[in-house]
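A protein chain is absent from this complex, but the other protein chains hold their places.
A and B are the chain letters, set down in written order, and residue numbers restart from 1 in every chain.
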Amino acid sequence: MTVTMEPSLGDVHAVVEEVWSSFLGAEEPILPLPTPMPPGGWSAAITVSGGWDAQVTVQLTDPGAVHVTSTMLMCGEDDCTDEDLRDALGELVNMVGGNIKSLMAGAAVLSLPLVGHGDISPGSHLVEVCRLDLTWRGEPVVVTVHTPPPPAVA
Amino acid sequence: MHALIIDDSRTMRSILRRIVTELGFETTEAGNGQEALDHLESGLTPDICLIDWNMPLMDGYTFVTRVRADERWRNVTLMMVTTESEHGQIVRALAAGAHEYVIKPFTPDAIIEKMELLGLVAQEVPA
Partner (left out) sequence: MISPTSFAYVADLLRRETAMLCEPGKEYLVEARLLPLARAAGTPDVDSYVARLSTDLAERARAVDALTINETSWFRDLAPYQAFTDAMLPPLLESRKHVKHLEIWSAACSSGQEAYSLTMLLKEHLPPGWTARIHATDVSTTMLERVKAGRYSQVEMNRGMPAQRLVTWFTRVGNEWEVSPELRSMVTTQHLNLAAPFPPMPVFDIVFLRNVLIYFDMDTKRDILRRVSTRISPDGFLLLGSSETTLDLDDAWTREAAGRVWMHRPRTAARPTLATRPPAAPAAATTVAPPAFTALSQTGA
């Protein structure tokens, strides 16, 4: 029996583009161009559990995170507090993660989002199955999906 | 007209508040289903609730079943606004008594058109 344990890259890309074009302005599209991600920055993660287990993570630089937050909250970039960033990035990864969950077969449950400054390393038992390197307003945006490793082949 | 916006994200509540305020609604906000239920218990009578699904304390699905089980709130329109987007989840929400369903992400037009479908805002009169 073949069970697909990872969403297709194209579907994940479509999900991310829909979130961006709906809430972050159509005139500055998110581009499929890799830009090097410097260390630090913000990470927002959400886990899917049940019929399919995974962690979905969105990583942004500090300026990228502020762009996202000020656009979604319609506030000045200088006015964004860390609390604003946590809330906005949490909703961002909630939308990305929820839609990725619906790509997979089987009933699964979405956790509440977890947002932090710096890397949120996925559990060491998880492996990366999908990675998108994107650019928005000149800043890198990285979206990854991690899942438990497939059972070892005998 | 009054809208009760129920979402654990302040960002999402502010996005929804901007949209329905433009439509002439007054708004009340709640961060989860329990807080929203408390508003109703204390006498708030919204015309519509915009309801997220995944929230701490009480999720949106439970909120819908609780509201539908109580005669006092039978005239309140319930619209899910959530990232839950499986076919089966939409069927579940409708069966529990939700009237409409918007999947996140959405554009402001999507909310406005659903409110028109529900008869809560008059359609724009063509020029």
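Note that in this section contacts are C-beta pairs under 8 Å (C-beta built on N, C-alpha and C of every residue); 3 or more make two chains touch, one makes a residue touch a chain.
These numbers come from a predicted model, not from an experiment.
Asker: For the chain that's not shown, point to the residue among B:1, B:44 or B:90 touching it.
Answerer: Final answer for the missing-chain contact: B:90.
Asker: Which parts of chain B face the unshown chain closely enough to count as touching?
Answerer: Its contact residues with the unshown chain are 85-87, 90-91, 93-94, 98-103, 105-107, 109-110, 113-114, 116-117, 123, 125-127.
Asker: Considering the whole complex, not just the chains shown, which residues of chain A touch the missing one?
Answerer: Interface with the chain not displayed, on the chain A side: 8, 11, 14-15, 18, 21-22, 26-27, 29, 31, 99, 102-103.
In the analysis below, only the chains that are shown with their structure count from here on.
Asker: Can you give the whole-Å distance between the Cα centres of chain A and chain B?
Answerer: 25
Asker: Mind pulling up the chain B residues that touch chain A in the complex?
Answerer: By the definition above, chain B touches chain A via 8-12, 14-15, 18, 54, 56, 82-86, 88, 103-107.
Asker: Using the touch definition from the top, list the residues of chain A that touch chain B in their complex.
Answerer: Residue positions touching the partner: 18-19, 22-23, 69, 72-74, 84, 87-88, 90-91, 94-95, 97-99, 101-102, 107, 110, 112.
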